[in-house]
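As you look at this complex, bear in mind that one protein chain is not there, while each of the others sits in place.
Going by the order they are written in, the chains are A and B; count residues from 1 in each one.
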Amino acid sequence: MTEINVIVDGKQETGAVQDRTLLVHWLRDSLDKRGPKIGCDTGNCGACTVRWDGQLVKSCMVLAVQADGGTVETAASLSEEDGSLNRLQQCFKDHHALQCGYCTSGMLMTATDFLCSGEPVTEEATRRALKGNVCRCTGYHNIVRAIRAAAEETP
Amino acid sequence: MTSDQLTRPAVRFTGKPMPRKEDDRLLKAQGEFGDDTPVAHLAYVVFVRSPYAHARITSIDVSAAERVDGYLGCLLPDEVEQLTEPYVELQGPPADVEVDRCLASGGVVRFSGEPVVAVAASSREAARDAAAAVVVDYTPLPHVVDARSAVLPDAPQVHEQIGSNVAFDALYDWGDIDFALENADHVIEVDELHFHRFSSTPLECGVVTVEYDAGVDTFTFTGGFATPQLATFNLAVALRHPANRLRVLSKDFGGSFGVKLNTHIPATAAALLARKLGRPMRWTETRSEHHLMGGHGNERWFRDVKMAVQSDGTVLGLSYDALDDVGAYTRYEPLGGVIWTQVANACYQLKHLKVRYRSIYTNKGPVHPNRGYSRMQHMWLVERMMDIAAHKLGFDPVEFRLRNYVQPDQYPYTTVNGCVYDSGDLPLSLRKALDLIDYPGARRLQRELAGTGKRIGIGIGSTLDSGTNNFAQARLLNAHLPFGGNTEGALVRLGADGSVYATTGGVAFGQGHETTVAQVVADMLGVAYDHVHVQRGSDSSLSAQTGFSGSYASQFAVTGIAAMINATKRLIREISLVASSVLKCEPEEIELADGAARVRTDPERALPLAAVAGIVHFSPVDLPPEVAEEVGLVARSVYRAPFELPDLDRKYGNLTLTYATQIHACVVEIDEETGHTKLLRYAMVDDCGTPINPMVIEGQVHGATVHGISAALFEHFAYDEHGQLAAGNFYDYHAATALDLPSFGYDSVVSPSPFTPIGAKGMGEGGGAPLHALSAAIQDAIGTQGMVLASFNPPERVLQLLRGLDAEKVQVLR
Partner (left out) sequence: MILPPIQYLRPATPADAVATLSEVDGSVVLAGGQTLLNVLKLDLAHPAALVDVHRIDALRGVRHTEDSALVIGAATTYAELASSPDVRRTHPEVADMAAGLVDRQVRNRGTIGGNCCLNDPTNNFPPLLAALDARFRILGVAGERVLRADEFFLGTLTTAVGRAELLTAIEIPALPTGSVVAHEHLQVGADSWALARAVVRLDVTDHVVTDARVVLGAVYGSPLRLSDVERMLVGSAPAALPEVELDLDTADDVHGSAAYRREMAEVQLRRAVRAAVERSGR
């Protein structure tokens, strides 16, 4: 077992992990972080997407030991401080951009990263940004609308 | 005063796009999915699976697993045979002797991926290592992977004791197709068409946690159970355990689309381990495992298809021979063998239909119900034949469909087999769909691009989403099955603080039941939307459920909501009784509005619901004894769908209560050099009667559309000649991404159902319209030089179509 220290959603967390433990498993099983989800075993679905040291990654393709000393943000960090929905989350709600909710945390992380990137939020660019996140419920149409609406509302 | 006035004082929420109650927790990563739930002392189950499509197990050696640190124990096939009953089979003789258990039965594995040993350990890692250390020796047996080969006389037998690979064999013969084929102006014949194997593959794979409480000898199952009471029943039989000591719970779950109707199977193994080892057990399916056995949709071959058409374009009917490949075990099958007859006519005024339908075992993963279950296969075939007939006989594809659609003034329309289509306006729906894709503009583009290497194709997909099953149809399959009609339950109560609590018998996995229930109940009780708390998920130990409870077969908007309406009416009666005794009036004078019960003619005389609740819960002495004894503010009710038993001899009767319609239209661009299909425009028009929440409806339509598009172009659970699945994960099984799809055009038509309490129809499945529309669009692009006779059209196949594939399989006999 290896000891790791990672700031997760703003809180310093210490864990003892096997070398083989994936970051997603540590976040979920040891920290009860429910944002990252597991939807595949080939890195395709993006349900486990988090930000690690400011970079968008799939936490099923990172070892927990690799994150030692770093900072991880999961979807649990997205809400406003008072617990209300942030702008993007609210747009997801307003545009019915989620159904079962299983892909949602990953979608929100990717969309957040995309919106912060400064890239133009066109239909095509939005769809391209979401390429690494699979949703089996919504058909993506409303997710794209929600993200574009969030971009328009950003002052 | 009518009862409508009593129950619906003011419609403030029903019919509106109310924001979903489910969303906040899901958006804040606070949902509780199957693998989220923290459980103390939890252990993990991993299955050792067969690498062979068909083999005899010669030995199992777990000694190396026992040495893995954290190993707790395992479950072997012999033990399962001693401790469990085989799962209930629906089919009659001779295939009723099939034996299906949670681990390979009879010492034989029948598909690649079949569980052979279940291993339990104290961590995920140890469970994985222990399972990897189990050594199973096999003697391979001859296998069969194609249903067409499986019916040949010398085919390997999937279940030797049955004596053939036929699980179900039925002849459906309505009208007189032989006469029609002899006398019609035109007869089109197609040798063979193929509807391929795919699945909606919910993003959350299977997961179940089983806790066994020895003190009360009770199992609690938590996970994705789409039919909680049927699961309880199946588990009780399999585990030989009283149903009253089984509790089946669902919290949030990440999609089912029908696939999670069979969670009881892995749950059985986890339960045996939980009891044996004295620890809670969790099984979390991986994506690769899900693809092997999580449940595939029915693969179907249609052979010797004949369609009779008059020279004016009237289609008289058709006949075909169906081989439905159900994989290695029947499970929910062969119900598919009758379910398709709910939509025997598809969208058309057919008069004659004759189908020989056989369910065939093969050494492949068992099929499970999958969004559009068994109906979309038949409707794809009918729609394909309509399209082929239009092309071969020179009819305009739009006019041809319009002529043959069931017309708006014909509803309620009785089909060849006695099903009653409740309402709809297909011509209007088609016109709206064509407007959304700019049909004339698309035809212009088609002409303009001719000769450029790009071809434009325009396709129409007409389909039905039949909802609220009459389970008596099971008796068409096996007259001894004790099922008939359909029920759903609901529970509504006024809590001590005046809050409203609603519990549905069903269970949701994305459909927004918490939202739609709250809309209807809030309106009926005259309270705020936020005032109604709807239970998440489901709990078999709450009395809301009935035997058929669950979410499947496009029924919640009818059964779930109707049960909730019935229960709420009861609660209103109780509230009125209490209020009238306090306000000194007759119960009939009470109306509910603004969170209070008040005298209709004198609204100042009002009692807030919190006061009603307070009196009943805390101060019943203030009530006359006859009221206090009558009133509990807990109302439970059941909705019984109005069905009768069908005529089993004629296979005739109404099998479904509602028929939502979906008309899709699309424009594709095909690259002549590669066969690559690009979707340029896609539109769908939905008619599901009176909407409860149009936003939720549109979302369901989008989702079903993408399942269909992705299935038509990308998704195929292909098996190789060795019976190995070629698309074992999301790398090889390409589920459409956002980039694969265009923005959608969407519109709706509202044809209220005359048969349901508020005119709503079930609609979640969608009926596979994109498969029909894309097949038609590709055909339209190609012309008649090749014929689209398969539902799966990847680029290679489209290129072959451009070069004449399957043209010879279609004959115009007259």
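Here is the rule we go by: a residue touches a chain if its C-beta (ideal position, glycine included) is under 8 Å from a C-beta of that chain, and two chains touch if they have at least 3 such contacts.
Predicted, not measured: the structure shown is a model, and the values here were computed from it.
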| item | value |
| --- | --- |
| Hidden partner chain, touching residue among A:6, A:63 or A:137 | A:63 |
| Of B:60, B:76, B:718 or B:750, the residue in touch with the unshown chain | B:718 |
| Sole contact to the chain not displayed, among B:246, B:472, B:585 or B:736 | B:736 |
| Positions on chain B contacted by the hidden chain, ascending | 124-125, 127-129, 132, 286-288, 673-674, 676, 678, 713-714, 716, 718, 726-727, 729, 731-732, 734, 736-737, 739-740, 794-796, 799 |
| In chain A, positions touching the absent partner | 2, 18-22, 25, 38, 41-43, 46, 49, 55-58, 60-63, 65-66, 110, 113-114, 128-129, 131-133 |
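Rule of thumb we're sticking to: only the chains that are shown with their structure count from here on.
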| item | value |
| --- | --- |
| Gap in Å, rounded to a whole number, between the CA centres of chain B and chain A | 29 |
| Complex interface listing, chain A residues touching chain B | 18, 20-21, 25, 28-29, 32-35, 37-42, 44-45, 47, 74-76, 78-79, 83, 85, 89, 92-94, 96, 98-105, 108, 123, 126-128, 130-144 |
| Complex interface listing, chain B residues touching chain A | 17, 19-20, 22-33, 35-36, 38, 124-125, 200-205, 252-255, 257, 284, 286-288, 509-512, 695-696, 698-700, 702-703, 705-707, 729-731, 735, 737-739, 741, 743-744 |
